[in-house]
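Of the protein chains in this complex, all but one are displayed in their positions.
For clarity, chains are labelled A, B and C in written order, and residue numbers in each chain start from 1.
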Amino acid sequence: MITAEVSVVPIGVGTSESRAVKKFIEGLKKSGLKVFPGPMCTAIETERVEELFDAIDEAHNDLFEEGFQRIITTIKIDDRRDKKSTIKHKLEAIA
Amino acid sequence: MITAEVSVVPIGVGTSESRAVKKFIEGLKKSGLKVFPGPMCTAIETERVEELFDAIDEAHNDLFEEGFQRIITTIKIDDRRDKKSTIKHKLEAIA
Amino acid sequence: MITAEVSVVPIGVGTSESRAVKKFIEGLKKSGLKVFPGPMCTAIETERVEELFDAIDEAHNDLFEEGFQRIITTIKIDDRRDKKSTIKHKLEAIA
Partner (left out) sequence: MITAEVSVVPIGVGTSESRAVKKFIEGLKKSGLKVFPGPMCTAIETERVEELFDAIDEAHNDLFEEGFQRIITTIKIDDRRDKKSTIKHKLEAIA
């Protein structure tokens, strides 16, 4: 079970990044995976790392089609095989 | 204006990390800064990077006092001086 | 052109992580991509994000076959389409 977070920073388009971030989140949602946007990053939940990478790959490439020239994409993957670990579990654990 | 995210991973205490994460968030809150826990990281908002580092320093050191032996702490700081940028603004930008 | 960095932290196997890190780097090298291990992370250079994800996917999954139960994998991708940007260029830029 995978819980992950991902964020993007577009370089070279002024100090505003919100258009890129919004477009990126839309791209992630197209994957059909569970996507939870937050203020600093977007959390994603999935069963397999390949599904996560496919979703990010598509969202990341969408930004270049929009005309961005340079993107820094950061990903943190928590892949746990010994027990089911969801975003809901993580939120409950810190409540 | 600073919006930041921070997360901790305790090493060497089995596959569960929730006790460390919860303790760490409690430590951050003691700073009095705006703290927004999320599933994969905790967002923090502050005016000055020194305040952020003081808060993380204290929360990080609290974990060693609890008996943890090794902690990986990850911090991303978005420091913007050209305009006010808060966590509320970031959430509105992606809504 | 992509320059990336990747690192792994195994959870639940004591405070030593070097066996996992070494195995992970071996896994990355199997991809045939340019791989530059460093003290805190491994840098990778490639043309396409899909190649990067395939390499990480394989190295990441290798760790579970070795018996690890939980892995935190962190990836930072710098994807630049306006000019060629290699690890060599990056090292020269800071020299």
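Here, a residue touches a chain if its C-beta (ideal position, glycine included) is under 8 Å from a C-beta of that chain, and two chains touch if they have at least 3 such contacts.
What you see is a predicted model; the values in this text were computed from it and never measured.
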{"item": "Positions on subunit B contacted by the hidden chain, ascending", "value": "11-12, 49-50, 53, 56-57, 60-61, 64, 69-82"}
{"item": "Positions on subunit C where the hidden chain makes contact", "value": "3-5, 7, 15, 18, 21-22, 25, 36-41, 43, 74, 76, 78, 80, 82-83, 87, 90-91, 93-94"}
{"item": "Chain not shown, touching residues in subunit A", "value": "9, 11-15, 17, 69-70, 72, 74"}
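Definition applied: only the chains that are shown with their structure count from here on.
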{"item": "Chain separated most widely from subunit C, comparing mean CA positions", "value": "B"}
{"item": "Subunit A and subunit B: spacing of chain centres that average the CA atoms, whole Å", "value": "19"}
{"item": "Set of subunit A residues in contact with two or more other chains", "value": "74, 76, 78, 80, 82"}
